[in-house]
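Note that one protein chain of the assembly has been removed; the remaining protein chains are unaltered in position.
Here the chain labels run A and B in written order, and each chain numbers its own residues starting at 1.
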Amino acid sequence: MAQSLAKEFTKGLWAEIPPFRLVLGLCPVLAVTKSVENGIGMGVATTFVLVFSNLLISLLRNVIPSKVRIACYIVIIATFVTIVELVMQAYTYELFLKLGIFIPLIVVNCIVLGRAEAFASKNGPVLSVADGLGIGLGFTLSLAALGAVREFLGNGTLTIWEGLPVFEMGAGFLPFKFMIEAPGAFVGLGLMLCLMNLIGKK
Amino acid sequence: MREMISMIVVLTVLTAVSGGLLAAVKSGTEVQIENQILKFQKAPAIQDIFPEATNDPLAERFTIKTEDTELQIFPTLLSDGSKAIAFETKGGAFGGPIGLMVGINLSTDEIVDVRVTTHAETPGIGTRAKDDLSFVSQFSGLKIDTNFALKGDGGVIDAMSGATVTSKGVSVAAAQAKDIYQKLKPEIVKQMK
Partner (left out) sequence: MGDLFVLAISCIFINNILLAQFLGNCPFLGTSKKMETAVGMAMAVVFVLVLAGLITWVLDIYLLKAFNLEYLRTVSFILVIASLVQFVEMFLKKSIPGLYAGLGIFLPLITTNCAVMGVCLINIKEEYTFVEAAVSSFAYAVGFGLALILFAGVRERINLARVPKPLQDTSIGLVTAGIIALTFMSFKGMV
């Protein structure tokens, strides 16, 4: 039991890390990774939704009739997304403004619905939570990594959380503005994917 | 038939629970959200418009109700002792609503200063108007009955080059502030102690 629990949790961190191994949910990945902070914020919000929707769907998996299961999943996911939206608006307002419509759009993030359909609807609540946490954490790490690359090259800084500059390039550094604009997101993700392939297929 | 009933029951119960839960969360966070909007969007703009305010315009805010809307008024005292107010209007140019905080001197009917309040959600839109102070500073010192349209449309405001639409949005918001002010001034003066 403990072993399979660990397995479900860790697979999200490497073997099935989204969005690299599972090419799903690209939109928020590309859109919000202008900085590490945005990436982490988006990742945490998505993880919250993933964990709770997985838990609830797994608990209700024998009650939900299979014909309307997708509709039920969508209602459950949308409810948690709205909770996240309201809570973020109330307590982390600046981040809420930066992420904009990508918070409500967690609803249509294929990762969340994908995990509900592929995992939570077939497994018990404990495993489903582990799965949600693992995938969510993997997603957060990917977002933070891409955010770090883009922020570092495009702005010359690395900020984990507001008011906590970890690193700043000297005045001689000319920021590579391309990286924080739209095209930089595509190219950055494409090259990171290439790197993952290089490491993965030794 | 039984399957049908169970489908409908499950979906109905689920949506009802979801609606109830959200209503609870909503009412729990409502006050906090309003505070956040005041703190992050309105407070910095008001501070920029009235840098020498001797009071706290946020704490002394009051609302005026018209037939269709409610308007929040932020009162203050200028350094020369005259009373001034600030309120927010919206310019409905496409490319997004642009919020504009307008500060007006009540005794001279002149605009003290204006600031763009809305945060850009779509990249590029509105940010120029927010950062480019030479654009918004055109408004300061103008009489409130000035024609705030852009120069191309017969008014007095120079558009930002390359951001005509945003400029237009700001000028629409200013024109709206004029209408509101002219209509509500007696009411505002009455409510200022």
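Everything below uses one rule, namely that a contact is a pair of C-beta atoms (placed from the backbone, for glycine too) under 8 Å apart; a residue touches a chain by one contact, two chains touch by 3 or more.
Remember, it's a predicted structure, so these values are computed and weren't measured experimentally.
Of the candidate positions B:Gly19, B:Pro44 or B:Gly152, contact with the unshown chain belongs to B:Gly19. Per the touch definition above, the residue from A:Ser35, A:Asn109, A:Thr140 or A:Asn155 contacting the chain not shown is A:Asn109.
Residues of subunit A that touch the chain left out of view are 23-28, 30-31, 70-71, 74-75, 78-79, 81-82, 85-86, 101, 104-105, 107-110, 113, 178, 181-191, 193-195, 197-198, 201.
Residues 15, 18-19, 22-23, 25-26, 90, 92, 94-97, 121-124, 162, 164-165 are the ones on subunit B that touch the missing chain.
Note that only the chains that are shown with their structure count from here on.
Distance between chain centres (mean CA atoms), subunit A to subunit B: 33 Å.
Touching subunit A in their complex are the following residues of subunit B: 3, 6-7, 10-11, 14-15, 18, 21-22, 25-26, 29, 32-33, 36-37, 39-40, 119, 121-123. Contacts from subunit A toward subunit B in the complex involve residues 63-65, 67-68, 71-72, 75-76, 78-79, 82-83, 86-87, 89-91, 93-94, 97, 100-101, 182.
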